[in-house]
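Every protein chain except one is present and positioned as in the full complex.
Per-chain residue numbering starts at 1, and chain names A, B, C, D and E are given in the order in which the chains are listed.
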Amino acid sequence: MPNAPTAPLNAAPQAIDSERYRRGLAKLREIDGEAGERVVSSLADIAPDFARYLIEFPFGDIYSRPGLDLRSREIAVVAALTAMGTAAPQLKVHLHAALNVGVTREEVVEIIMQMAVYAGFPAALNGLAVAREVFGEAST
Amino acid sequence: MPNAPTAPLNAAPQAIDSERYRRGLAKLREIDGEAGERVVSSLADIAPDFARYLIEFPFGDIYSRPGLDLRSREIAVVAALTAMGTAAPQLKVHLHAALNVGVTREEVVEIIMQMAVYAGFPAALNGLAVAREVFGEAST
Amino acid sequence: MPNAPTAPLNAAPQAIDSERYRRGLAKLREIDGEAGERVVSSLADIAPDFARYLIEFPFGDIYSRPGLDLRSREIAVVAALTAMGTAAPQLKVHLHAALNVGVTREEVVEIIMQMAVYAGFPAALNGLAVAREVFGEAST
Amino acid sequence: MPNAPTAPLNAAPQAIDSERYRRGLAKLREIDGEAGERVVSSLADIAPDFARYLIEFPFGDIYSRPGLDLRSREIAVVAALTAMGTAAPQLKVHLHAALNVGVTREEVVEIIMQMAVYAGFPAALNGLAVAREVFGEAST
Amino acid sequence: MPNAPTAPLNAAPQAIDSERYRRGLAKLREIDGEAGERVVSSLADIAPDFARYLIEFPFGDIYSRPGLDLRSREIAVVAALTAMGTAAPQLKVHLHAALNVGVTREEVVEIIMQMAVYAGFPAALNGLAVAREVFGEAST
Partner (left out) sequence: MPNAPTAPLNAAPQAIDSERYRRGLAKLREIDGEAGERVVSSLADIAPDFARYLIEFPFGDIYSRPGLDLRSREIAVVAALTAMGTAAPQLKVHLHAALNVGVTREEVVEIIMQMAVYAGFPAALNGLAVAREVFGEAST
């Protein structure tokens, strides 16, 4: 695999897609802040194109759609990642994101607790453990 | 297993828990309408106590909590069940529930589409297939 | 793929492994009865070697081990398949198996109900739906 | 939700992305044939934009990449969908796709059998059931 | 989220439910010993009500039911958590619990090995890694 030099995030990688990329990068920054950019940067050495797809499809296409507000989108994502139980690092990023777009800590805890009903108590307990970590970081 | 005569849903099965049961039954009816009652009734022959737990814990305890509005709770549940991919009958009930508590069809589609990002395109495609079924039933 | 003629189940396919195969076939019949043999027969056209592995490894090796009684093994399998939620046909076979080796209907219902705690209410509800089907078949 | 008139698949929905869309549609036809187009068409009433994303991201972006041949991509997808156990309709489409791009029936059976090791015998048995269905359709 | 002062575990949080809570707390101590109480205590800062639900529903309701002995319940839980593969911390607690209620180490290993058949070798290998850790702790 070529050890590609890390392009700066605000360089559009393909002229034809530059609008999706710019829109996605702006949305990523709005939602995930630094945590999102760190995920993208961490891909530069191993899968730089995947960093581009991550900006373009989830953020440039999906999160940018007008049909559902960001608060509702993050409620959906926190619920899904908690229930799946296979995505602790991503749950951490999206707990920060949920707080960023106006979900309160109390609401985050309610969402995770509700997952005990649908995915079992272990899924909720593990989700609460990630939330404790995020709340600790967010308050410093 | 005793083939227990089906008790009417509004009979409180244990004096001590009657408050949780009544609160849960009212909440179940508010959220899931007839679909929820059908799930509960269908348990009467095989696991009547499980029908009681279903009313008491998810509905009497969790859904009755003040910290998160019902609309947000149903967004969370639709997202989680779509992402898990193992709960089509329950997703169907909760798509009806989501529409009941004010989530629009367009928003339902957005929530399911977003799951393509977190649980893959098959999860979203299968979720949309359930939504098409529910939308067809709801409009008749 | 060659459309192999279906060998009778009691023909040992490889001389060297005949002991494991015979032991596994006897164990399969003890536990799963006809349902198990139907699974094996159904593989004859598409994957006859997989039918052999299914007899040799799960039944000839694992189920034949002395360290855990069959009743406990079937309790474990019913619990796991209910919790996984992706194996309804196999759960059906193993609910018959559990009844065959002495787990009562009431205990089967208890095991499935307990999965609500660990894998969520949908997993338990879907497990109970399979149990209702099996109980109906078993009582005729 | 607006009941959008189904646009013909070869109409580019957004001028800016037309190159990805055309590339994706050609790739979808090459890999999945009619089965893929049926999936896309079926989304026209409920989520027409999702049909577009399905063509653009998986097929226009991922499948069109030069770094891995189509045969290897379909081996990977058949393995993953079999192991996940939550995507039977998509496994069916991709078993057709695997045969289309040169994976033999014997190899398909080997891939699915191998999943018994990594995801358990039920996952492999359920995958073989889908394969039997696909082989029956393909030979008519 | 209010940083609630941690109530002592033996304080009944709601008069109406005190019987379920007391029964559940006694059952938790019988089964999980200190490990269970640590889980409950760890929730006091972030989700004190969830600690209460955990005592009331799984332990006060489910584990307290007469229809299945504790040994069988823990066999079911160890099997399910091993097969799910998303609940290592809870598997650890329940391996201790299984030993507490009379499942032997040899039987624990048999249960986990059996999961290789139903959930794949990785699930069993990861379960055995947790068991090794628990056996090490239990013997000191």
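For this structure, a couple of remarks:
Please note the rule applied: contacts are C-beta pairs under 8 Å (C-beta built on N, C-alpha and C of every residue); 3 or more make two chains touch, one makes a residue touch a chain.
All values reported here derive from a predicted model rather than from experimental measurement.
Shown chains touched by the hidden one, complex as a whole: A, B, C, D, E. Annotation: of D:I31, D:A47, D:A79 or D:A97, D:A79 touches the absent chain (contact as defined above). Note that of E:G33, E:G67 or E:P122, the residue touching the chain absent from this view is E:P122. Within the set D:A44, D:V101 or D:V117, the residue that contacts the chain not displayed is D:V117. Touch with the hidden chain on the side of subunit D covers residues 57-58, 62, 65, 67-68, 72-73, 75-84, 87, 90, 106-107, 109-111, 113-119. On the side of subunit B, the interface with the absent chain consists of residues 83, 116-123, using the contact rule stated above. By the touch definition given at the top, subunit C reaches the unshown chain through residues 16-17, 19-20, 49, 53, 57, 61-62, 65.
As a convention for this text, only the chains that are shown with their structure count from here on.
The set of chains touching subunit B and also touching subunit E is given as A, C, D. When the interfaces A-C and A-B are ranked by how many C-beta pairs touch across them, A-B comes first. One of D-E, A-E or A-D repeats the interface of B-E: more than half of the contact pairs, counted by residue number, are shared by A-D.
Separation between the centroids of subunit B and subunit C, computed from CA atoms only, is 31 Å.
Averaging Cα coordinates per chain places subunit C and subunit E 27 Å apart.
Within subunit C, residues 58, 81, 83-84, 86-87, 90, 106, 109, 113, 116-123 each touch two or more of the remaining chains.
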